[in-house]
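Of the protein chains in this complex, one is absent; all others appear in place.
The block that comes next holds chain A.
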Amino acid sequence: SSHEHKLNFKKSKEVCLSYIQDAMLQKQWKRAAEFLTFYIESLEKDFSTEYMGPSEMIWRIGTEILCHHSHSSMKEFNSFIEQMKTLGVKRYLKVCLEHAFHLLCNGLIDEAYQNLSLAESWRFGEQTAIQDKEMKLIQAYRGLLDYYSWSKQKTILLEHGQDGFEDLSVEQEMHSCFRKAAVNLREIIKIPGVWDLFVKCYVDLLEFYGDHNEARQVLNEYAYNSKFPANPNAHVYLYQFLKRHGESKKSLISALKILHDIVPSHELMIDFNTMLQKSKKRKKRRLGLEVIFAALDYAGWKENVKAWGCLARQVKQIVISEKHLDWIKQEWNSRKDWWPAFHFSRYLAKRNWQENESLSYEKALVAGILLGKDCKYFKYVSHQGCKAQVKRFRILKKFVNKHNPAYLRISG
């Protein structure tokens, strides 16, 4: 602080660092660069015993500044990073990787590829083994870029195919890209982790070359292997794959079940409910109701016509059949305290009617069953609908009136 008159090298650099940090937080890049200039000499006293030594500080801070400073260029950035690579051998691959990311973010895909290839060929005694994880990542990203090339060539081929051209060299290159990509992508997804992008690309490759078995296996592993972190996307990918290949409803349903458990608000819940509703099995239909109610608990679904449509359809079906009203009762039990204000307020009735007639229709049906014909929402909407002489609202009104006893059983 200001009253400290004793000063040594270490303290002086700590103070300098705090000035840099302040400047960066306030986005004063010139000032940050200025103070960094004075901090840099701590490299000459880098004993690498601290958790984060000067060389790592300078790498990270310098990168930030060069990213944001108006006068810096890619060329400067590259020359800076090259110097950083020589600074700490323990960090070499990490720096390479982040450099590649930066190049990719700036659209310099070829340069990124070169960097990754160069890094892949790096060997440094026991460090190579210690930095194994970074190496795998580098290979994986290079594989990704190979996939990207493959993809481009595929597009070219298809275009040429349409035009009637045949291009052997492109085809060969495409296949070689495939091989390179496949090898690396396969490796990385073996390691427990979140590899969404890699998995998608790999599966895409496999499907193209017709190796559906491998693809299915990969997706199953990714979704169901307990060593991997819980990942909703894994289930989505699997589901989409199964759907593409016309798998049975049973397998589709089992794929989506876990997704419902993890992310009840997922957009695929509509598909899920649709499938479940149609099922012959009672349990499945029960589940369907649960699924659609759960989805509508979330604010993001409040104005989703499809979702309300699903719920309305199912509720209607149950009411007409007069079987399983208890299902609705069970679902409604935990919601009756807050759904009315959440979904069925008079304000919402007005707004829904004004903005989206279909939405208000579906919701009115549900409201009429759950809250009875005298509830605000139903009354307002049905009145408006009848006034506007929209046919279905008249039908709706009749329906709800007719089945009011059902409401009484649900609420009672």
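In this section, a contact is a pair of C-beta atoms (placed from the backbone, for glycine too) under 8 Å apart; a residue touches a chain by one contact, two chains touch by 3 or more; residues count from 1.
The rule is simple: contacts and distances are computed from a predicted model.
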Which listed name, "Signal peptidase complex catalytic subunit", "Calcium homeostasis modulator 1", "Dolichol-phosphate mannosyltransferase subunit 3" or "TATA box-binding protein-associated factor RNA polymerase I subunit B", is the one UniProt assigns to the chain that has been left out?
"TATA box-binding protein-associated factor RNA polymerase I subunit B"
Of the residues A:Q26, A:Q83, A:Q317 or A:Q354, I need the one that contacts the missing chain.
A:Q83
Where the complex has a chain not shown, which of A:S72, A:Q127, A:N304 or A:Q330 is the residue touching it?
A:S72
Going by the contact rule already stated, which one of A:F35, A:Y92, A:W308 or A:F344 would touch the omitted chain in the full complex?
A:F35
Hey, which chain A residues sit against the chain that's not shown?
2-3, 5-10, 12, 15-16, 18-19, 29-31, 33-38, 40-41, 43-44, 58, 62, 65-66, 69, 71-72, 76, 79-80, 83, 86-87
